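Quick one: structure below, then a few questions.
Every protein chain except one is present and positioned as in the full complex.
Coming up: chain A.
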Amino acid sequence: MAGGGADAVETAALCCAKCGKPAHLQCPKCVELKLPREGAAFCTQDCFKASWGSHKSIHLKAKLLELSPGNEQDATSPASSWLYCLKKGQARTLKMPNFDWTGTLRPYPISKKREVPAHIEQPDWASDGIPKVEPNSDLQHTVEIKTPDQIERMRETCRIAREVLDAAARVIRPGITTDEIDAVVHEATVSAGGYPSPLNYHFFPKSCCTSVNEVICHGIPDARKLEDGDIVNVDVTVYHKGVHGDLNETFFVGNVDEASQRLVQCTYECLEKAISIVKPGVRFREVGEVINRHALMSGFSVVKSYCGHGIGELFHCAPNIPHYARNKAVGIMKAGQTFTIEPMINAGVWRDRMWPDGWTAVTADGKCSAQFEHTLLVTETGVEVLTARLPTSPNVFPWIHS
């Protein structure tokens, strides 16, 4: 993909499409149509003139795409496979969109939408991408105390979610694409009789989130192959027997440098420490204090835009649990509540940016980010980690001695 120095502007690496010399000119029509500069830059008017015959066909292609409503290809059209994602998943486009990318990672085309067998119970967004029950529910304002029946169903669903994540963990290696990981997650979920909650949730195009390196969360599985040295988070949520179970882990791909290892381990510990304070009577606000303290002490920063959330028959509901300190989160933990804690910790600054696809959150400085998540149940005396590791879970974290 685009070369050049880490923080250099893309133009520095542009070569003339005709002769290969450094390029500082581009076609004004391309500018007008907002087409990428790669392959459309020239060193002189002469080279541009010489390329014109073949170059102008790019405009034609873009024009054809323009003719379909919304300027991009409709995501539901039969040809919508291996295209770049736009508008939160509602559209696809042939060309990689323009953006001032914060790091070296780029989006890749995504595959066709995966099907879920009709006999599997689906949440209300599966058909049209729009959750209807969730946004209007009272559970967005009050924290539910789960009934014993709900708790039992959540135990089962969370266990399935754990097994699905473990299946993904087993295939992580250099050379595998995040799309292939998504296929594994999708298959494992459906085989267990569950629906992969992220699929079509507010139009999200895939069955899990895969977040590589500088991606903080909500990365969309695509055609990019994992590389030796990458870190990748896989976030799985399963919907089964009417309830959701949500967890994620960050994995090492091949040989990862020491700094990234420390980041991932610290993030794991942040979640561990947060879970250790969960019990009736503790303020939700405290979670952020604990996480923040540990992260800052290790020289890292805490992502502030995304938070832990209540979960159950709804995917996301009250309470909102920020991971940063000095937050105004309302409420106190009570037995029977189920929620997630999912700290995102960055090697550099805490700020996040959003990719043109409308989902992928990346660090503003392009440095790595790690995350871990569990679904928790508050018990009379403490906490039950519903998505806990099983004896069969793969041993991929060197600091866990099993």
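Here is the rule we use: contacts are C-beta pairs under 8 Å (C-beta built on N, C-alpha and C of every residue); 3 or more make two chains touch, one makes a residue touch a chain; residues count from 1.
Note that contacts and distances are computed from a predicted model.
> When one chain of this assembly is omitted, its UniProt record names it as which of these: "CCAAT-binding factor", "Calcineurin-like EF-hand protein 2", "DNA-directed RNA polymerases I and III subunit RPAC1" or "CobW C-terminal domain-containing protein"?
Record says "CobW C-terminal domain-containing protein".
> Given the contact definition stated above, which residue among A:233, A:327 or A:346 touches the chain not shown here?
Looking across A:233, A:327 or A:346, the contact with the absent chain belongs to A:327.
> Given the contact definition stated above, which residue among A:37, A:206, A:240 or A:374 touches the chain not shown here?
Among A:37, A:206, A:240 or A:374, only A:37 touches the chain that is not shown.
> Where the complex has a chain not shown, which of A:100, A:149, A:258 or A:380 is the residue touching it?
Residue touching the chain left out of view: A:100.
> I need the residue numbers on chain A that touch the omitted chain, in ascending order.
9-11, 14, 23-29, 31, 34, 37, 41-42, 45, 48-49, 52, 55-56, 59-60, 63, 88, 97-100, 135-136, 140, 201-202, 283, 304-309, 315-316, 320, 322, 324-328, 330-332, 342, 353, 356, 358
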